[in-house]
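Supplied in structure tokens, the structure appears directly below.
Only a single protein chain was left out; the remaining protein chains are all shown in position.
Per-chain numbering from 1; labels A, B and C assigned in written order.
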Amino acid sequence: MNKEVGIGMIGYQFMGKAHSHAYRDLPFYFDSKLTPVLKVISGRNESAVAEAAEKMGWQSYETDWRKVIERDDIEIVDIVTPNHTHAEIAIAAAEAGKHIITEKPLALTLDEAKRMYEAVKKNKVKHMICHNYRFAPAVQFAKKLIDDGKIGRIYHFRANYLQDWIMDPDFPLVWRLKKEVSGSGALGDIGAHSIDLARFLVGEFDELVGTMETFIKQRPISEMSGGLSAKADKSQMGEVTVDDAVAFIAKFENGALGTFEASRFAGGNRNKNKIEINGEKGSIRWDMENMNNLEVYLASDEPGLQGFRLINCTEEIHPYAGAYWPPGHIIGYEHTFIHLIHEFLSGIAENYQPKPNFDDGVKNQQVLVAIERSTESKQWVKVGEMK
Amino acid sequence: MNKEVGIGMIGYQFMGKAHSHAYRDLPFYFDSKLTPVLKVISGRNESAVAEAAEKMGWQSYETDWRKVIERDDIEIVDIVTPNHTHAEIAIAAAEAGKHIITEKPLALTLDEAKRMYEAVKKNKVKHMICHNYRFAPAVQFAKKLIDDGKIGRIYHFRANYLQDWIMDPDFPLVWRLKKEVSGSGALGDIGAHSIDLARFLVGEFDELVGTMETFIKQRPISEMSGGLSAKADKSQMGEVTVDDAVAFIAKFENGALGTFEASRFAGGNRNKNKIEINGEKGSIRWDMENMNNLEVYLASDEPGLQGFRLINCTEEIHPYAGAYWPPGHIIGYEHTFIHLIHEFLSGIAENYQPKPNFDDGVKNQQVLVAIERSTESKQWVKVGEMK
Amino acid sequence: MNKEVGIGMIGYQFMGKAHSHAYRDLPFYFDSKLTPVLKVISGRNESAVAEAAEKMGWQSYETDWRKVIERDDIEIVDIVTPNHTHAEIAIAAAEAGKHIITEKPLALTLDEAKRMYEAVKKNKVKHMICHNYRFAPAVQFAKKLIDDGKIGRIYHFRANYLQDWIMDPDFPLVWRLKKEVSGSGALGDIGAHSIDLARFLVGEFDELVGTMETFIKQRPISEMSGGLSAKADKSQMGEVTVDDAVAFIAKFENGALGTFEASRFAGGNRNKNKIEINGEKGSIRWDMENMNNLEVYLASDEPGLQGFRLINCTEEIHPYAGAYWPPGHIIGYEHTFIHLIHEFLSGIAENYQPKPNFDDGVKNQQVLVAIERSTESKQWVKVGEMK
Partner (left out) sequence: MNKEVGIGMIGYQFMGKAHSHAYRDLPFYFDSKLTPVLKVISGRNESAVAEAAEKMGWQSYETDWRKVIERDDIEIVDIVTPNHTHAEIAIAAAEAGKHIITEKPLALTLDEAKRMYEAVKKNKVKHMICHNYRFAPAVQFAKKLIDDGKIGRIYHFRANYLQDWIMDPDFPLVWRLKKEVSGSGALGDIGAHSIDLARFLVGEFDELVGTMETFIKQRPISEMSGGLSAKADKSQMGEVTVDDAVAFIAKFENGALGTFEASRFAGGNRNKNKIEINGEKGSIRWDMENMNNLEVYLASDEPGLQGFRLINCTEEIHPYAGAYWPPGHIIGYEHTFIHLIHEFLSGIAENYQPKPNFDDGVKNQQVLVAIERSTESKQWVKVGEMK
């Protein structure tokens, strides 16, 4: 039997479900050195958190997150609350000596993000930020191809993260549409994922120029602040204070040219998180809606036989895939979280700092800030100069 | 807390893993009336079954399957052993009053299959056969479209189940390649799934003609009988006694024309389980390798705007999909088992006989037998006349 | 200036248009040794043929096809009339010493087909049958891959030729639905193309079993016998005497297993002429609806990087493609006819007998006959025994 590790989760909605499932499911597929124990989950609404605890298999619940952090049997604090609460909770957890995993974006502001990173470094705890898409086997395999030199110098990175869930003007003003709670809209919610994939696969951003758009500026006020869906009261309208869509162009430190677009107004695209890379020796395409597939073009292929290969990344040779089923038997969204948490527990057990972590969160936040600044100034901005 | 139900599993390899996971994962996503408890798993190789038990979360293990059936705390017996053992175990389990779920094909012979069905009927236990592909949300949705009359009279059913895992002539003679253990090759292993999808979506078979092929007739004898992969000893060769591929044409009772092909020699197709239906009012296409998608053509669409729609069946309106993630966040192979077991537990809790069950298993076996007879006689055979 | 060659065409509808265009367009793209001159076109309806002649650029027209054959300035007779007239015209043309190109199927019966072949052999004229799909660059490239040994021993050939243009029960009884004019329905019209692709890419048929279906057995009588579209008179119904769909399984002389389906009742498939080949070393997929693309899987590809390559066959290295545009600028259906006629003129100029020719037509017809016999006898039949 592996050593157990106590988990305390702050928050219990969409991401709480994804993380809870991952802790439960991980030991079935992977031989982690640490076995997660779902000790306690917290939320302010007692009946809701109690129901979530039972449904998702947590041993207990709390309505005050500080109680979670105080418990000695909790080694890992997992933060899945709305973005404006990340900093306070994470810093408190770090000071209590807990390892921390948090949802993205790291914080509302770059300053918060930096204080969070300072806190985890000072307290020598392990930390991760939940950019789960890195952990799709096809994306991990793409990274391997790049690291192995199969793609060569990268010329282009191209990312579209397209959704359509708020296109109805009657869709209510949920928390994700309020700047004071979420920090930004499409930018921080989904654009941040594209930024992470870019940093993972291409490298650091040098400079960028971009713009944020809000197509529907007023929406019915929602009865409840949470959730992706909520009932709307059409008699009362409130201001949408975040972006519906964002587009930006970037230059990477290694000279690659990046184009990015994130939108919640791209009808027919439920969750099209799509990237393309064009390099000197080859190209790569990936799309979350068919996440098991990776398309790879190799310029070294025999003339006449050149074309994108459609690779179903479900073979033992593909990262993480060997833990599951025979080739061609696909896995899904939830498995990206299993892999991320596997990496987190490995880092704790083997005493290394896994990635993506709070440092990545800070760097990601710098890009988010740079886009906001560029939108205001209508000029290119240097990402490294964002403070 | 829902009522618990004790599970005993006989067998522990590929399908044992898929079923075990489904029992564990089910309560997280679905509000089943019964909560499965993984009581005991059995296998003849003690160290292997002990390891499987720990890995997959079973409370105990046995090396004699009869011990499982004898236990009073076991209400459900799940049979995932090689095909030649299904009948004996299932009949014993039925006589012990256990509900039974078994892997497909139901049995080695039609006679065995019928005796199994007699046993479950006589003992009034619930029973299912594990044709899991029915339970992909996209397939369930296809069924709904057909039942709702959106497709109209069906003219064509077309199924290809293509794999490539034994194409290497050095691949060893595993149990799946021996008729006395598996009954048949591609036919019973994968063709049976296509037959089930046909029966589910189109209806009963009337008559058929077909042929079975064995391309590689001798293979190195394997050191171990089990598993999809095994080490081969090339100095000793044995006879492949099952089909590598099968093709057949069928007429359904409702007049539809079916074409089927199942092969383990279709390079590049890891697990392409693909169906197409053409009806009077519309057409449907589905492929397991992108199992979340359903392609639907509706002849009633406005002229000029007619074409196959690529539907990502991940919305709340799609069967089972609402239990998971927001639209566009795909699920995988393992979820088909969760849905099947959810249906099984619902049948037990609410006292109805779920489908597909042993009756379906018998009818499926009749088709398998008909194909073998047709291969021998080189003539069309009536499926209903198979005894 | 190249030597001119006089063309006389018998017939002027759909295929007349395709061939006429090819003669006109050929010299623009290819440096043929012979330059076709559109001398005369014939048809029984004077006003219609006169209009066609002007529209399509023929110098003159006739209402009696015998006049065409009598002319000394005609070296090539091109037969695009309904199937029941091919034999008489072709034999007369052969006896007049004309080179002949004819539409497929070669004839109504095997006997007719053989007499046609005898006539061209005896009179030492060049002859071709218009299986144009062979001449798509992607198909020619597939042939080259097979000939070069890239695919190895072929295990499977799989063909679907799916259309949907007669699904409406009110669609009238045009000539293509009358056995005495067309010989058969989907079988000879589109199935014959799949048979030709099989013979081209895989080899000769050994034996087969199949069935033909007519889903709509009566249709309104059409005012005019010709054309794909026609006005229907619903008050008078006539018998459909050909098949709406056909399915058959075949074994090739080289041991490959073939599955074929041709249907005019596959909604949403306008002209899906699709083939797949699985061999020992690789697989091939092609679909006329995206005819410039060839999908190729090579088992020798590096592990992890295996998958079907999507090859846009528009590069100079791809057969015929160099005559057109830069890579990625696709060509269409009509170009297959240009290539076929280019091959015909080359055969005449360089005195070799091009393929596919009347010998191929006879062999194709044998397969058609075998399918009809098998449908009647409900047994496998040997293709070579068809007389």
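As a working rule, a contact is a pair of C-beta atoms (placed from the backbone, for glycine too) under 8 Å apart; a residue touches a chain by one contact, two chains touch by 3 or more.
What you see is a predicted model; the values in this text were computed from it and never measured.
**Q** Wait, the hidden chain, what does it touch out of the ones we have here?
**A** The undisplayed chain, in the complete complex, is in contact with A, B, C.
**Q** Check each of A:G43, A:P172, A:G279 or A:P319 against the chain that is not shown and name the one that touches it.
**A** A:G279
**Q** Of the residues A:Y29, A:W58 or A:Y297, which one touches the chain left out of the display?
**A** Checking the options A:Y29, A:W58 or A:Y297, the one contacting the hidden chain is A:Y297.
**Q** If the hidden chain were put back, which residues of subunit A would touch it?
**A** 155-156, 158, 160, 162, 164, 167, 209-211, 213, 215, 245, 247-249, 251, 255, 257, 259, 261, 263, 265-269, 276, 278-283, 297, 299, 306-308, 378-380
**Q** Going by the touch rule given at the top, which residues of subunit C touch the chain that is not shown?
**A** Interface with the chain not displayed, on the subunit C side: 1, 14, 18, 20-21, 24-25, 27-28, 31, 54-57, 163, 165, 228, 269-272, 288-293, 312, 314-315, 324-335.
**Q** List every residue of subunit B that touches the chain not included in the displayed model.
**A** Here the touching residues of subunit B are 141, 296, 298, 301, 303-312, 315, 317-318.
Heads up, the rule we're going with is that only the chains that are shown with their structure count from here on.
**Q** Taking each chain's centre as the mean of its CA atoms, how far is subunit B from subunit C in angstrom?
**A** Centre-to-centre distance between subunit B and subunit C: 41 Å.
**Q** Spell out, as numbers or ranges, the residues of subunit C touching 2 or more other chains.
**A** In subunit C, the residues touching two or more other chains are 306-308.
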